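Heads up, the thing below is written out as structure tokens.
Only a single protein chain was left out; the remaining protein chains are all shown in position.
What follows is subunit A.
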Amino acid sequence: MGSTSSTLAKIPNAEDLMQETGFTPAHLVRLYDRFKVLDKDKKGFLTPQDFVAIKELAMNPICDRIIGAFFTSGGETLDFPSFVRILAHFRPIDKNRPKEPTSPDPINSRSNKLKFAFQLYDQDKDGKISRHELLQVLRAMLEKQVTEEQLESIADRTIQEADLDRDDAISFEEFRKSLEKVNIDHKMSIRFLR
């Protein structure tokens, strides 16, 4: 593609971004185009409202949390590098890539993927998923037929399964341990970002 290189030139710090996230130039260009589409007013950054405007996303039961994950720093704006960094979580782990000693833990590593999932539960950012937080997520995700009672029971049992130190909350370490057997790479990767 001839246009790839020309568009790439427009992206600020493209080289660094590719180095950091592992995206190919083609990916980066595509994401940049998407970024511009989402940024309707040509502000140069995205706001939560830009995300809500995506029709399909608005129907997602946990969309507010996912949008929140893009705006972790508390600000209301998201520039292109941050946008790419978040999406880089969902690149499949590539086995063939030689490990560089400078960056031992790439963004799409297993623990980073898990951390991303964890922070969606942990809304108050105290490093623990409390019963209340879990219940909120469950309430959003489960279908309407499940009653509040059942939700509470499910939340209780879920916490019991993971809770090792019996503090009635799941810390990240506990979260990681209880999902040890799960192939996170499969569950949290998107094919076209490969």
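As a working rule, a contact is a pair of C-beta atoms (placed from the backbone, for glycine too) under 8 Å apart; a residue touches a chain by one contact, two chains touch by 3 or more; residues count from 1.
To be clear about the criterion, contacts and distances are computed from a predicted model.
Of the names listed as "C2H2-type domain-containing protein", "Sodium/hydrogen exchanger", "Protein SCARECROW-like" or "AP-2 complex subunit alpha", the one that matches the UniProt record for the absent chain is "Sodium/hydrogen exchanger".
For subunit A, the list of residues touching the undisplayed chain reads 31, 34, 37-38, 51, 54, 56-57, 60-63, 66, 87, 90, 92, 116-117, 120-121, 134, 137-138, 141-143, 145-150, 152-154, 156-158, 160-162, 166, 168, 170, 175, 178-179, 181-182, 185-194.
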